[in-house]
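Got a structure here, written out as structure tokens. Questions coming.
Missing here is one protein chain; the remaining ones are kept as they sit in the complex.
Let's turn to chain A:
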Amino acid sequence: MKYNSVFDIIGPVMVGPSSSHTAGAARIGLAAKNLFGSDIRWARIHLYGSFAKTYQGHGTDMALVGGLLGFDTDDPRMRNALEIAKRQGLQVTFIEDSAKTNHPNTARLIVGNDEGSLELVGVSIGGGKVEICELNGFELRLSGNHPAILIMHNDRYGAIASVTKILAKNELNIGHMEVNRKDVGKEALMVIETDENVSDDIMEELQQADHIIRISKIVS
């Protein structure tokens, strides 16, 4: 089931005016910030469907940028997100994209700084709930409502076992897990949703595990 909590329905508490176009958009921006990890200096944001048609009126631009700045849906600074971004030197470009997508409220965010970049596709499915459906070219399904860890690893045997062993040892329960690869033996992406936030110590331990390239986490 897509919605698993009563607070997906009665909630979130948010700055208006639209749960899908404002609150959902903020959560997509926030997911990109959390996944990128370091400071974002620039962002190119493609908007599709209803997002592309109505983003100015709904404050979708403000909310996406607010998310990139780390603001949650009920952060009063949200209203001034575009100005705050300008003041902090965060360069943002919006592109109204006419390409067809599966869901009308879709955004593709390419964010980065001098050292690297990240590309993410997020969908705002309604009532403020979002799904991340693509990350750096990998397809995935991530709600962003649960804590999660994303692990880029080499597609070798034992990579998954080394990760799950560490989680088991630290008594962390896995709620949802997906493994994706572009090609046999190349880079792969492991997505693990957990019931609790993963501590920095465990993240450190995971980073040292066999065949792991890079890891990041989403805190919920």
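The rule is short, and it goes like this: a contact is a pair of C-beta atoms (placed from the backbone, for glycine too) under 8 Å apart; a residue touches a chain by one contact, two chains touch by 3 or more; residues count from 1.
As a convention for this text, contacts and distances are computed from a predicted model.
K.L.:
Assign the chain not included in the display its UniProt protein name, restricting the answer to "L-serine dehydratase", "Molybdate transport system ATP-binding protein", "ABC transporter permease" or "Transglutaminase family protein".
P.N.:
From the choices "L-serine dehydratase", "Molybdate transport system ATP-binding protein", "ABC transporter permease" or "Transglutaminase family protein", the unshown chain carries the UniProt name "L-serine dehydratase".
K.L.:
Could you tell me which of A:Ile84, A:Ile110 or A:Ile125 touches the chain that is not displayed?
P.N.:
A:Ile125
K.L.:
Which of A:Pro12, A:Gly122 or A:Pro147 sits in contact with the chain that's absent?
P.N.:
Result: among the candidates, A:Pro12 touches the missing chain.
K.L.:
Would you write out the residues of chain A that touch the absent chain, in ascending order?
P.N.:
1-23, 49-50, 53-54, 56-59, 74, 76, 79, 103-105, 124-128, 195
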